[in-house]
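Here the complex is missing one protein chain, while the rest keep their positions.
Here the chain labels run A and B in written order, and each chain numbers its own residues starting at 1.
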Amino acid sequence: MRLKRKDILTIEDLGRDEIELILSTAESFKEVSDREIKKVPTLRGRTIINLFYEASTRTRTSFEIAAKRMSADAINISASSSSAVKGETLKDTAKNLEAMSPDCIVLRHPSSGTPQILSRLLRCSVINAGDGTHEHPSQALLDLLTVKQRLGKIQGLKIAIIGDILHSRVARSNIYGFAKLGAEVNIAGPPTMMPCEIEKTGCRAFNRIEDAIKDADVIMMLRIQLERQKTGLFPTAREYSQLFGLDSKKLEYAKKNVVILHPGPVNRGIEISSDVADGKYSLILEQVKNGVAVRMALFYLLMGGARE
Amino acid sequence: MNRLLIKGGRVIDPASGIDGLFDVYAVGGKIAAVKPNLSTPAPDSQSDGWNIIDATGLIVCSGFIDMHTHLREPGYEYKETIKTGTMAAAAGGFTSIACMANTNPVNDNASVARYILKKAAEEGAVNVFPVGAISKELKGETLAEIGELKDSGCVALSDDGRPIVNSGFMRLAMEYAKLFNFLIISHCEDTGLAPDGVMNEGFISTKLGLRGIPNAKEDIMVARDIALAELTGGRLHIAHISTKGAVELVRNAKQRGLLNISAEAAPHHFTLTDEAVMGYNTNAKMNPPLRAKTDIDAIKIGLKDGTIDAIATDHAPQNIDEKDVEFDKAANGIIGLETALPLSLRLVDEGVVSLNTLVEKLSANPAKILGLSTKGSLANGKDADITIVDLNMEWVVDVKKLKSKSKNTPFNGWRMKGMASKTIVAGKVVYEG
Partner (left out) sequence: MKKKSIIDAKGIERAFTRIAHEIIEKNKGIEDIIILGIPTRGVHIAKRLRDILKSIENINLPVGSLDATLYRDDIGMKHDQPILKETDIPVPIDNKKVIIVDDVLFTGRTIRAAMNVIMDFGRPSSIHLAVLIDRGHRELPIRPDYVGKNVPTSIQETVKVHLKETDGVDEVVVEAENEA
């Protein structure tokens, strides 16, 4: 079986079998990170450019480690050091990078859809590392892998995603990902942070966190961006925390063996209380570890075969 | 003295109630006769300024008038010039166009208006009527020299591209414009609502992770402007109506007897839904945005029942460098002059409007709204601005062949039916298809 695509842009356009292939490949790669020499020569001579137009430590580092463990040459370009500040357009940047013959560009960009636009301009593979408020496919894949490893399956699970759904690319990718693998997805957040007609993506929307997490197997808490308060999407962090923050009291609505995910970085005491974040339910560190394996799998599946 | 004889076509002139097989005769750029079987001059006299056109099987109608064009000159000649814009207009069957004031410098004073008119007289393929700015530099703060704009030849006032945010200022503008019986064309948008929106708010915007623009953003402003038109008695024209709610508001106002209100719709707003944005197609990005099917349906009903008076293109050329970028950074707008006619003819095919009504919305009504008393009709003595349409011509849109200097259209590659066979301005053929 082969991943018959040039790019990984969204979870929305991946098929269930493709997602499963990526997850099973990622599982094989987890072992490489446990080795004495955490490196395989598979992608020797391949060049991967991490092109980040937004600050990100976790995702960029994860892609970089993944590339290096596959022996690919990884080059990091961030917006502050790139030509973007000198006014070079995305198209020119892309064409200039292509002239350096990379095999894959990993793109993080604040504008939704930019990976799609870039992928049409470039011959090399493009991996979306988060675009605006659209999608963040590698994050959803690592979340799926984490849940699958802990609970043994995805099919039939109840997932609750809580927080600022409107601005969350993680939420969109996860709704598609979990729904495609047969889970039931509930979402909850303030109505000011709920996108229009979101239920059509395959989830059920609630206003109260208690309703969304009832009998949940998995709770995913989204990071709340405190600057949203300025635009009036919620009155205060305190009120947000009371209504939508996850603490041990609200956690009683969920199943006993519920697991908790968070894409990080965590605002402790706001969207999630410290005792819950550090508790036995939390898979937050497991997510980070799986992130490397998933990204190695993506590199392998995109570049391990011959070019068309 | 140039003489024009158009023989054998189906003449449609709603303004004078004509629809039938007639010949059209024009002398010196004015219509002289519309009668059956006018005699053809003897062959030897044909050299003396005669032009005889066989229009058998074609539609002959009063020249189309686009109330809403952005010609971009002066200031943005890399997008469009008066020359290329009027060539595009001629190719689309338009004999007159009204050009918006958001040039650089803004058309907020007589010198800019005169410059446009002078350029148009020298290089323009069709008639150009400038629309003056309502406010200085389109800032919505102080009135432009409206009297001087009238004197210099502006036919209407508009800050198009930007809404007039301050209701108090809009009231003043409407009241002051009454002094000159000036029409105010309003770009209706409540800027406080969804200020960062880049496409219609709906499932597609959710799916694409793009900020949405709800219909209410337009509806609120249309309601306000109707209230102000009622308050002031000024003449109000709602530009590029895109929502069901706005159509209903205008209909309601007209039903209440407010005769000082008119409205236009652009072909893309009754042709495409927001699904055209899928794949982050920046050529489907415009303001107001492409809406939902329900809005398209409402606009069609509005065209049918007369709520919407005119079809206008909102021809908005943008350079490829302004479109070939991230979706949220891409410039708004599409070119429309060369696709408006076939897209409008679809309404006839679908049975939404009759061919007569369509000609009314493309010619007679815009002339009436803009106060162009010598245009929009083929009655004797009117300007011989004539569009000859081949309803059956099938063609495929190829941006490379379009006359407009910019190529930003979502209709590239579309199969079209119907195009201008000849465009005639003041008795002279300016375009032949």
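Going forward, a residue touches a chain if its C-beta (ideal position, glycine included) is under 8 Å from a C-beta of that chain, and two chains touch if they have at least 3 such contacts.
Model, not experiment: these values are computed from the prediction.
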Among shown chains, those touching the left-out chain: A
Given A:Thr42, A:Gln149 or A:Asn207, the one touching the chain that is not displayed: A:Thr42
Positions on subunit A where the hidden chain makes contact: 1-3, 25, 28-29, 31-32, 35-37, 39-43, 46, 70, 300-301, 303-307
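Everything below uses one rule, namely that only the chains that are shown with their structure count from here on.
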Euclidean distance of C-alpha centroids - subunit A vs subunit B, Å: 46
Contact footprint of subunit A on subunit B as seen in their complex: 201-203, 205-212, 279-280, 321, 324-329
Interfacial residue positions of subunit A with respect to subunit B in the complex: 12, 89-91, 109, 111-114, 116-117, 131-135, 169, 172, 195-198, 200-201
